[in-house]
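Below is one structure, written out as structure tokens, with a few remarks after it.
Omission of a single protein chain aside, the complex is shown with its protein chains in their original locations.
Coming up: subunit A.
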Amino acid sequence: MSSRETVLARIRAALADVPAEEAPQDVPVPRDYRRSHVRPGEDTVTLFAERVADYRANVTRTDRAGLTDAIAAALTRREARHLAVPAGFPTELLPTGGWEWHPEPLDVPALDGLDGAITLAAAGIAVTGTIVLDTGAGQGRRALTLVPDYHLCIVDAEQIADDVPDALARLDPARPLTFVSGPSATSDIELDRVEGVHGPRTLDVIVVESGLDAARTA
């Protein structure tokens, strides 16, 4: 008997108390938890910005017209000059001046040599202050936002879900997903929080309140 058969047989024997006619749906799962913990009257985008900032990530809010300046300001503050740019990123948003933009494809050693990466996102989650990447247009492969030490992420206000349940409903599990809530962190040494062990040590988020969609599909 293969181990597959052995394990399945053991499971079936172990569940002798479960009536043969019982279907999974016969075991009730109550679903009366909230779909969202955003309080009535609370602004989702404001909450998102606050919660992301709680992780000591830097958050800027702007509109389409102010986006390029906001990107320039963030990069200047971080002294990041060499940045990875994923395929599908609307390059017309990028500031000109002292920056070098390195378009995909980039191999891992090349990524390791850069200061940071700039990307769009697939979704945001307000209550938990999370951005979600699904490797879609403008987000790059998983390595792109992982290997460089700095990640600047641009989130369209429209993409921000209230809470975890609506965010998961928007996402496609068939794609590789990365949920990012603040920069890499550890508390393994005497529970002192240290930012940045292996992932990016610095995370900046720019929330665009209007019009990014047009730029993205243009």
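Everything below uses one rule, namely that a contact is a pair of C-beta atoms (placed from the backbone, for glycine too) under 8 Å apart; a residue touches a chain by one contact, two chains touch by 3 or more; residues count from 1.
As a working rule, contacts and distances are computed from a predicted model.
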Listed names "Penicillin-binding transpeptidase domain-containing protein", "NADH-quinone oxidoreductase subunit D", "PTS sugar transporter subunit IIA" or "L-lactate dehydrogenase complex protein LldF", matching UniProt entry of the absent chain: "L-lactate dehydrogenase complex protein LldF"
Listed residues A:58, A:76, A:181 or A:210, member touching the removed chain: A:181
Residue ranges of subunit A at the interface with the undisplayed chain: 2-4, 6-8, 10-18, 22-24, 27-34, 37, 51, 54-55, 108-109, 112, 125, 127-130, 135, 141-143, 146-147, 164-165, 168-169, 173-192, 194, 196-200
